[in-house]
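Note that one protein chain of the assembly has been removed; the remaining protein chains are unaltered in position.
And then chain A:
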Amino acid sequence: MPAVSKGDGMRGLAVFISDIRNCKSKEAEIKRINKELANIRSKFKGDKALDGYSKKKYVCKLLFIFLLGHDIDFGHMEAVNLLSSNKYTEKQIGYLFISVLVNSNSDLIRLINNGIKNDLNSRNPTFMNLALHCIANVGSREMAEAFASDIPRILVAGDTMDSVKQSAALCLLRLNRTSPDLVPMGEWTARVVHLLNDQHLGVVTAATSLITTLAQKSPDDFKTSVALSVARLSRIVTSASIDLQDYTYYFVAAPWLSVKLLRLLQCYPPPEDASLRSRLTECLETILNKAQEPPKSKKVQHSNAKNAVLFEAISLIIHHDSEPTLLVRACNQLGQFLQHRETNLRYLALESMCMLASSEFSHEAVKTHMETVINALKTERDVSVRQRAVDLLYAMCDRSNAKQIVAEMLTYLENADYSIREEIVLKVAILAEKYAVDYTWYVDTILNLIRIAGDYVSEEVWYRVIQIVINRDDVQGYAAKTVFEALQAPACHENLVKVGGYILGEFGNLIAGDSRSSPLVQFNLLHSKFHLCSVPTRALLLSAYIKFINLFPEVKITIQDVLRSDSQLRNADVELQQRAVEYLRLSCIASTDILATVLEEMPPFPERESSILAKLKKKKGRGNLPVIDDTRRNVNGNVEHAEKTEAPNQVSTPSFTDLLNLNSAPGPGGNLLVDVFSDNAALSSTDVCEENFSRFVCKNNGVIFENQLLQIGLKSEYRQNLGRMYVFYGNKTSTQFLSFTSSLSVLDSFSPQLNMHVKTVDPVIEGGAQVQQILNMECVSDFTEAPVLKVQFRYGGMLQNLAVKLPVMLNKFFQPTEMTSQDFFQRWKQLGAPEQEVQKIFKAKLPMDTEVTKAKIIGFGVALLDRVDPNPENFVGAGVIHTKSIQVGCLLRLEPNAQAQMYRLTLRTSRESVSRRLCDLLSEQF
C-alpha cells in the first residue's frame, strides 16, 4: 500500500480546502471561493500556457467548489484538455470533472467523445477503464450513439483483460437503461450469457447485473442463463467458506453474486427441466438450512450478508409460487425474524411476509403469526415498522380473522401517525365490507371509523355505507338506531351528520315508535347540528327534512317553520335557498299521495361488481358482465338526489348526453374502493375496467373511469377515418402521483386495423392537478376489439395499476348520409343478401322514449332520416363508415314495439362483420 500523500500531490488544493474549513462564517467562505474563482478564471484566460499539473490542480479546485454546492460555469474546456494528457493522474482528474459536472453541451460532448475514443482504442487497460467509467457515469444519449456498438465488442473479445470486461459489462448496462434503443442485440448476446461461467468471479458479478437487465426486457434471448445461473449458484452455496477466497465476505460465500443470481432467476418461471429444477430446489433448501445453523461470526456483517441471500432466496420462492414446502419453510423462517432483536430484520420479515400472504400455499402459515404482528403494531417504536405491520395485517386478513384484525386496526388508528391515517381508514373500510357476514358489524365499524378519524374518511367510504344500508333491509333499523345514538354525542364529525341525516331521512320511521327517538326528537337532534355544518351537508339535511314531512306528518308544521325562516328562504347560498323554497312549496301544495310518491324510500342501488367477483366470473368463463345503466343520476353529484330532480319547477329528465357518469357518484367510487387495494397484490393481472364503456357508444365526452384517487375523462373528435382523443387524468388526492405512465395495449388481432399513436405524459401529477394526454388514431379497416389504456403510478409508495377499455368503436368513424325515401329503399333492396343483413330482437332495458332514441341514433353517427319509413314509429338512419382501406355504406332501421316493450334492430351494410359489430353496439343502448 503506497503511503497516502494527503494532498501532497496538489499542495495548492490542500491549502485551499484548509482555508475554506477555517472560514468562520458563510460570508467568509463565499468571499474566499469568489477570490479563488477569479484567480482560476484569470489563470485559464491568461496569456501564459498552463502546464498539465496546474490545469489539473485548478480543475480539481473547481470540482471541490462545485461539491460544496456552488455553480460552476467554466473550466469544462480545460477538463476536456486533460483527457488528452498522457499523464494518468491528469487524465483521471479530467474524467472525474466530466463525470460529475458534465451537462449536455453538445460541442463539448463531441470533444469528450474524442478523448474517450482514443482511450478505448489505446489497448492500455487502465486508460480503457477510465474511459468506460466515464461513459457509465455520464451515460448520455450522445455517448450511447458513439459507443453502444463498440462496447459489446470489447466485452466479449477474447483478449480483453478481466477488469476491462467488468467495466464494459456495467457500462453497457447503463447505456441499456438510458437508451435501450441504441443498444442493439446481436451475436454478442449469446456470448455474454457465457460470462456466467467465467473463471473470474468479479467478471461474473458484473455480467450477472447486465444479463438481468437485458433478460427483463427480452427474456427469450437470455433463456440459457437460467441453467448457468443455477449451476453457478449451486457451486457457491455448497462451497466451503474459504474456497472463494477474497469473494467470501465475513464467512459468507460471494453474497453479492448470490443475490444477483437469485435476482436473475426471478426473471423466469421455475425451470421446466426436472433435474435443473431439483438442483435449484436443493440450492434454496441449502440456503434455508444455513439460516438455522449457528452463526460463524458475531459480527452484524456476517448475519446481514447471510440474510441478504436468504431474503433474496425467499423472493425467488415467492416468485415461483409453486413449491408449498419451500413457501411454508420460508414463512416459518420469517416468523422467527418477527421477534428478532434487530429492527432491520423485523422490518424485512414483515415486508416479505406480506408477499407470502397472497400465495394460497402459505396464506394459512402466515396467519399463525397474527398475534405477533398485532403486537408489533402496539410495541414497535419505529413508525416505518408499524406501517409494515399494518400492511401485513391487511394482507393476511380473511373471513376467519377479519373481526379481530379490523378491531386492532381501529384501536391503532386512534393513535396512528397522521401520515398513514387515510390509508388505514381505507383498508379498514375495505376489509369491513369484504368480510362482513353480519352487517350490523359493518355499520358499527364504519361509524367507528368516522368517530375516530372522521377527517380521513373519504366520500366513497360514507357513500358506500349508505348504499349498503339501503340495499339490505335487515340492517336498516339497526343503522337508524345506531346513527341516532351516535348523533347524541355533543361533538360529532360532519361525516357522521351526513350519514345520520341520510339514514334517518330514509329509515327514521323504524325507530320512531320509541318515545326517546320520536320524530320530533329525531328532527331536533339533526337540526341541532345544522348550523355547524358546511353547505353540502346542510343541503343534505334539508332533503332529510322533506323526507321527514312524508314519514311523519306530525312534525310537518315544525319543519315548515324551519324552512320558512329567513335563514333558509333567504339564504345567501343559492343551492340552500332553492331547496328551502322548493321543499316548502312541495310540502304545501302536494297531496299526501303525491308527497308519498315523490319522497318514496330510495330504491336499492344496482349491485356493482367488486373486482374480486369479476375475477371469479372470468375464471368461470361466463359471458360479458351485465351493463347496468344507472337511471338514478342526479344533478349535483351527491348521494341524495331523487327529491331534487322530481321536485316541481325542477322536472328535468337527465338527457343521455349529460356527462352522466359524474353524477352517478355513489357507484363507481364505491365499488372501486376495493379495486385500489387489490391492485397492489396482483400487479400482473389487472382487470380491465369496462364499466363505462357502453355509455360512450353514442357520445364522445365524459368520465370513463373514476375511483377515489383518479378520475379519467375523455373528449374525442372524429373526422372520416381519423380520430383524436384527449384523455384527462385528474389527481383527486392532495398527494403527488409519481412514475405516472399510461400506455395502450391492443390485442394482436386488432392492431393492424386501428393505428394509434399516444403522446407520453409527465411522470408526476401533483395533488389536485389534471394532465392531458393526446391520442391520435387512424382506422385502417373495420374492427371489433377496443384498445385498452393501461395506467400505472405510485401513490403513497404503493404501485397502482389499472386498465380501462377505451371507447373507440367502429361507429365513431361514421359520416352521416342524408337521403330520400326512394334512395333509401333502393339501397336497402340492393343490400338484401343474407350475409349483409344482421338483425336483433331485444327487450327494452330503458323506458321507451322517442326523443331519447332519436338522440341516441344521431349520437351513434348516422343521419336520422325523417319520413322515410312508412311507419312513423320506426327510425331509420344512414351513414358511411370511413376506414383507410374501404368505405362501408350502412343503413339501419329500428322498430320499437311499445306494447311488448321490444325492439327490432336491422343493419344492412356491404360487409357482414361491419353489420354485426354495429348491431351489437347499438342494441345495447336501449
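Quick note on the criterion: a residue touches a chain if its C-beta (ideal position, glycine included) is under 8 Å from a C-beta of that chain, and two chains touch if they have at least 3 such contacts; residues count from 1.
Heads up, the rule we're going with is that contacts and distances are computed from a predicted model.
Per its UniProt entry, the chain excluded from the display bears the name "AP complex subunit sigma", taken from "AP complex subunit sigma", "Exosome complex component RRP43", "Cytochrome c oxidase subunit 6C" or "Anaphase-promoting complex subunit 10". Considering the whole complex, the residue from A:55, A:174, A:232 or A:547 that touches the absent chain is A:174. Residue A:64 is the one among A:64, A:268 or A:478 that touches the chain missing from this view. For the chain left out of this panel, the touching residue among A:115, A:152 or A:255 is A:255.
Residue A:348 is the one among A:215, A:265 or A:348 that touches the chain missing from this view.
Listed for chain A, the residues touching the missing chain in the whole complex are 1-2, 4, 6-7, 9, 14, 17, 21, 53, 60, 63-64, 67, 69, 71, 87-89, 92-93, 96, 99-100, 126, 129, 133, 136-137, 139-140, 163, 166-167, 170-171, 173-174, 177-178, 201-202, 205-206, 209, 245-247, 249, 254-257, 259-260, 263, 301, 304-305, 307-308, 311-312, 315, 343-344, 346-348, 381-382, 384-385, 387, 738-739, 794, 797, 799.
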